[in-house]
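Heads up, one of the protein chains got dropped from this complex, but the rest are sitting where they should.
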Amino acid sequence: MGKARLEAFSDGVLAIVITIMVLELKVPHGEGLGTLVPLVPVFLSYVLSFVYVGIYWTNHHHMLHASHTVTGSVLWANLHLLFWLSLVPFTTGWMGENHFASLPAAAYGFVLLMAAIAYWILQQRIIASQGTGSILKSAVGRDWKGKISPFLYVAAIAIAFVQPWVSIAIYAAVALVWVIPDRRIERALGGKTSQP
Amino acid sequence: MGKARLEAFSDGVLAIVITIMVLELKVPHGEGLGTLVPLVPVFLSYVLSFVYVGIYWTNHHHMLHASHTVTGSVLWANLHLLFWLSLVPFTTGWMGENHFASLPAAAYGFVLLMAAIAYWILQQRIIASQGTGSILKSAVGRDWKGKISPFLYVAAIAIAFVQPWVSIAIYAAVALVWVIPDRRIERALGGKTSQP
Amino acid sequence: MGKARLEAFSDGVLAIVITIMVLELKVPHGEGLGTLVPLVPVFLSYVLSFVYVGIYWTNHHHMLHASHTVTGSVLWANLHLLFWLSLVPFTTGWMGENHFASLPAAAYGFVLLMAAIAYWILQQRIIASQGTGSILKSAVGRDWKGKISPFLYVAAIAIAFVQPWVSIAIYAAVALVWVIPDRRIERALGGKTSQP
Partner (left out) sequence: MGKARLEAFSDGVLAIVITIMVLELKVPHGEGLGTLVPLVPVFLSYVLSFVYVGIYWTNHHHMLHASHTVTGSVLWANLHLLFWLSLVPFTTGWMGENHFASLPAAAYGFVLLMAAIAYWILQQRIIASQGTGSILKSAVGRDWKGKISPFLYVAAIAIAFVQPWVSIAIYAAVALVWVIPDRRIERALGGKTSQP
């Protein structure tokens, strides 16, 4: 069974997820600079989530590049990942509208954590479907980024109830680590292949 | 006539259907845990519908995999299926906002029933277009899942006016039966090929 | 220059147009049957527009099937068609919310008329790009459906100011003529290739 439709469907969902987030940036009714001020946190949340969905799209792209066939369990593991990513616009909007308050900031991290776990499950399903000598398994390698991110999300969720801005800083730092190209690894692997 | 655009268009519509449902999860205006409580039934409806649309996407994928050409009547049978699936966000939102009340729960089942019928029509149109020795026909085989689901929907619609939670349980059970991989069948058929 | 992206982009826009129309079917706040009554005209408008966009998608599919390369003017003629089709959700919602009143019914027909003209321009641009011996030109042939539809739209627009329900009947009749397969022609042409 080919992977073309899996990619097309995932591209469609991710394209919509990344674009409907901008609908939370509600067009203000006035024309002054002051009407933009309440939008600043919403905009910042949008930028952060745009980067995260972008990372997922890029890595999903690389991961499927190292795959050739998809099984039924890969289809469902992929839908599971898309489910958690589809909740990103909700937590983004909630966090932005409440100016990075504790609970919304924790919820934002929770969805990132679940998406990271879902990505890991998808990766394992693909590796399992490839059997011994899996191309993806050797491409993933030690994957320190993929292993450390979930712990940072858990820490950020806990910290959100004390000092939410620290959590935001952690989310931003994790995103940055994933965006900055790790050229040595990219050369070796032909692309990043884990979740952020 | 190729099937590539039929798949691309269906993927597009299904990706949008699955994603706009999340827009019914309206971002709450407060930041407390209490603001999430009214969203719980909306969220549960979303999960159920996400699974249903996921099943349809997966099975549509398998069904078209067993097809090579599309005729005019297949195009329209496919649009007919997409029409009913496009109403899922509406019934999902209505059922969620009314905490699984009778009429919305029945309406939810009605749209599932019509989608199941539309899927069956599409299957018959493809089989007819393949003539004798249809690959799809032998792949579908006895198809007990596809045959029993419509009766369960009809039952759930009737029960909704007495005890809507029982209907919801039926919808969830049907979804579960479709998601749980039937490995013996999958091996034989190379994939599930009916509607839920 | 290939036609793959032209098809992919058009499929994307048409999939979104057909799906966002359903957003006008606003989830009612009550749970009774009465809350559905004001949605009936909105739903009927949705069905009509779904069929029209479906016809456009099907015919666009056939028309590009008979094309191999796309020029810059074909790209823009296609964008022009998508522009008018993108206004269908607006006129659909307006007509539905106002229970098929005169001006909204006329506006609905105006957008259909402009889309038909845009489709015709696109067809001419493709035929011109194919030069003498154009496959599309011979496939289109006499095209009585494509020639008569614009006159019916103009008539319906005028009639809308007197008796809007007659206009709706004309729109529905035109759609029906396009949906009903003209098997003799389909066999000859390998598909319908004009605008509705």
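Order as written gives the chain letters A, B and C; numbering starts at 1 within each chain.
Methods note: a residue touches a chain if its C-beta (ideal position, glycine included) is under 8 Å from a C-beta of that chain, and two chains touch if they have at least 3 such contacts.
Predicted model only: the values in this text are computed from it and were never measured.
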- Query: For the full complex, which residue in C:Ala101, C:Ile135 or C:Ala155 touches the chain that was left out?
  - Reply: C:Ala101
- For subunit C, enumerate the residues touching the unshown chain of the complex. 1-2, 5, 8-9, 12-13, 15-17, 20, 23-24, 72-73, 75-76, 79, 82-83, 86-87, 89-90, 93-94, 97-98, 101-104
- Message: If the hidden chain were put back, which residues of subunit A would touch it?
- Response: 7-8, 11-12, 14-16, 18-20, 22-23, 25, 27-33, 47, 50, 54, 57-58, 61-62, 65, 179, 181, 186, 190-192
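What we mean here is this: only the chains that are shown with their structure count from here on.
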- Message: Mean of the CA atoms for each chain, then the mean for all of them together: which chain is nearest?
- Response: B
- Query: Can you name the chain that lies farthest from subunit C, using the mean of each chain's Cα atoms as its centre?
  - Reply: A
- Tell me the angle, as a multiple of 5 degrees, of the rotation that maps subunit A onto subunit B over the C-alpha atoms. 90
- Query: Using the average of all C-alpha atoms in each chain as its centre, how far is it in Å between subunit A and subunit B?
  - Reply: 27
- Item | Separation of subunit A from subunit C, taking each centre as the mean of its C-alpha atoms, in whole Å | 38
- Note on the structure: Residue ranges of subunit B touching at least 2 other chains are 8, 12, 15-16, 20, 23
